[in-house]
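One protein chain omitted, others in place.
And then chain A:
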Amino acid sequence: MTTQEKITFNVEEIRKQFPALHREVYGKPLIYFDNGATSQKPQIVIDTINRYYTSENANIHRGVHFLSQQATDAYEEARRIVQRFIHAQHEHEVIFTKGTTDGINLVASCFGELLTAGDEVIISGMEHHSNIVPWQMLCERKKLKLKVIPVLDNGELDLEAFEQLLSEATKLVAVTHISNTLGTINPVKWIIDKAHTAGAKVLIDGAQSIQHMPINVQELDCDFYVFSSHKVFGPTGTGVLYGKEAILNEMPPYQGGGDMIAKVTFEKTTYNELPFKFEAGTPHIIGGIATGTALHYLSSLDQEAIHGHETDLLNFTQERLLETEGVRIIGTAREKTSVVSFIVDGIHPFDIGTLLDKQGIAVRTGHHCTQPLMDRFGIPGTVRTSFAFYNTKAEVEVFLKALNRSIGMLR
């Protein structure tokens, strides 16, 4: 990274783009450290949403009129922006969904249809509930076996154990790219290669990676990659499922309805081609369009500088937290990003979260939808700070002061 590139990343300039960062809560300036749950939105995304409903609203893929054509073009252009952002080979490999959860459920339902009793699915011990429960439901329905890659004490996956779990019976491996609770970056490329050698397909839960690192689904060679727009500066209610063309073509459709059909008669209905086969009904049109805006915005920024800034924030926070008496960081993987989970001796995470909130600091406390992982570490939950590139060291300083004050009150 050259010094010149560093200068072009000006966090104060970037913060100006995010109006929500400038509000107050309880009379204190908001410090938003809950980006793992959802990100704030840049003005340009808000403007896109506003403009669409103000003057461009129409249904897509069906109208002969001007507005409908314009909306269809914008929606399909957004699909191409996603395609370029994740480096998919074809735009029809990009399926718009409601979010990560929806994408995983789609794969569990439709890819799951291709599986038969005795087949095995492997997940990991650090998965979000939305990458656990759909597989449990599938396994119950189709009499499959669910296997779980254990998590090591430092929050990394036990890769040796993973190799032991892999067999000819393994049909799918579904793992998260980055743990929303621990911040661990999993070696997904390695996992994908091993799984492929065993003949299994791989789904990557990208909910926490899409906003923190460049994604190239062709280089990764993953079969599925899912994410939510709202965690990558876009709107809620929209997400993306990337799937390789050949597999998506093999899978039966998800829901039936308009848009997903080629021809309907009462005797027999034929299905539309990709991606529409998996997009029944009027989609979240503006969600898709604004996802395009968000990804376009993100790619206009200096990626290396962002990465450097986020790494600085992570290291700074971890170092300073460890200087605080009684604090234990949960998740000390060698490769981590933008998430610091911790507990304080003898103090419940909920108490800390409540007092931080009253000082204007938004963190998340609890199990973070990863209850099995909390059980693994034998704790009820953690306090989690999760950063975006618009956070600053100055905010971390305020947070640390507020944390110390909270601990003082609770001891």
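Operating definition for what follows: contacts are C-beta pairs under 8 Å (C-beta built on N, C-alpha and C of every residue); 3 or more make two chains touch, one makes a residue touch a chain; residues count from 1.
The definition used in the following text is that contacts and distances are computed from a predicted model.
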**Fill in**
From "Sarcosine oxidase subunit beta", "ATP-binding cassette domain-containing protein", "SufE family protein" or "ABC transporter permease", the UniProt protein name for the chain not displayed is "SufE family protein"
**Request:** Kindly state which of the options A:Lys16, A:Lys189 or A:Lys358 is in contact with the chain not pictured.
**Result:** A:Lys358
**Complete:** The listed residue (A:Ala169, A:Leu301 or A:Leu410) that touches the chain absent from the view is A:Leu410
**Complete:** Given A:Tyr53, A:Trp190 or A:Phe350, the correct residue touching the omitted chain is A:Phe350
**Request:** Go through chain A and note every residue touching the omitted chain.
**Result:** 26, 347-351, 353-355, 358-359, 365-367, 380-381, 405, 409-410
